[in-house]
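Before I ask anything, let me first share the structure, which is written out below as structure tokens.
One chain of protein is taken out of this complex; the other chains stay put.
So that you can tell them apart, the chains are marked A and B in the order they are listed, and the count of residues begins at 1 in each.
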Amino acid sequence: MAGATLSLDNPIFAQFLFYAGVVLIKTCLMSLLTARYRHKNKAFLTDEDCQSLKRRTGVDVKPSKNDPDVERVRGCHQNDLENVIPFVLLGLLYSLTDPNPWYAKMHFRIFTVARLFHSVAYLYPLPQPSRALGWFLGYIITLSMGVSVVRAGVM
Amino acid sequence: MAGATLSLDNPIFAQFLFYAGVVLIKTCLMSLLTARYRHKNKAFLTDEDCQSLKRRTGVDVKPSKNDPDVERVRGCHQNDLENVIPFVLLGLLYSLTDPNPWYAKMHFRIFTVARLFHSVAYLYPLPQPSRALGWFLGYIITLSMGVSVVRAGVM
Partner (left out) sequence: MAGATLSLDNPIFAQFLFYAGVVLIKTCLMSLLTARYRHKNKAFLTDEDCQSLKRRTGVDVKPSKNDPDVERVRGCHQNDLENVIPFVLLGLLYSLTDPNPWYAKMHFRIFTVARLFHSVAYLYPLPQPSRALGWFLGYIITLSMGVSVVRAGVM
């Protein structure tokens, strides 16, 4: 019998699709939030952005890399890149390793909830260890899937 | 009947392969451009890089994180990581959701052209809102595919 493939006929992969879509969209929304704070706080990265502001409003600012609001959103975005992208890549490969369906679903769900909580904890911000806890839960899920992937692969 | 799979027999995925390859290669080329400016402007990140320059040329410099040319290329590279990687991941999953073929092709093409334009606008640099427009076009394509992926997935 043929093994699992990456298609919607694979019920584990059909679930993965939903959760991967949610965490990737969440990651992309960080760009929009960065843009919002850059405009609100007039904290732009490049000369041409400052010139555009001056043409439109007459306000004259220098490029800035140290606005606290912008840097916080960027820190959250960077943490998503470091954690969500490996989750999606390993989760996709993990969907092919014939995992227990309930166990697989729990992996996807816990990761998604943990990362949504991580973003709230980072952006609000909530006192530590809130953010650390959200990060850690997502991290062990990703490593757990990584171990399954390496064990299913051929050296 | 079985659904679409990730193989070259899936015509939407065969097209995705081309465009995903192009935007990923474009992203990787940013590394080479960073390296070129680091050498040209002698703006290295680490002590061992500065020591290597000294051994080879006798020129003595300190590590630098503020060279404008290097920082511009790095900003462009980072923006690619934030946008191209989610596009490739969501586009791969989107190829399985049985989209309208013409609509799918337009998604892939518009994203690719928009990101090539974004890089030119960032590196040249063109006056704003050139770069913002390139970014925004790619961004709504990615979100559009993300919505299709989440809707096709199982919660």
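The rule is short, and it goes like this: a contact is a pair of C-beta atoms (placed from the backbone, for glycine too) under 8 Å apart; a residue touches a chain by one contact, two chains touch by 3 or more.
Because the structure is a prediction, the values reported are computed rather than measured.
Set against the missing chain, the residues A:38, A:77 or A:131 yield one that touches it, A:131. Residues of chain B in contact with the chain left out of this view: 5-9, 11, 14-22, 24-25, 27-28, 30-32, 45-49, 51-52, 77, 81, 85, 88-89, 92. Within chain A, the residues in touch with the undisplayed chain are 2-6, 72, 75, 81-83, 85-86, 89-90, 92-93, 96-97, 125-129, 131, 135, 139, 142-143, 146-147, 149-150, 152-155.
Methods note: only the chains that are shown with their structure count from here on.
Inter-chain centre distance (chain A to chain B, centres taken as mean C-alpha positions): 16 Å.
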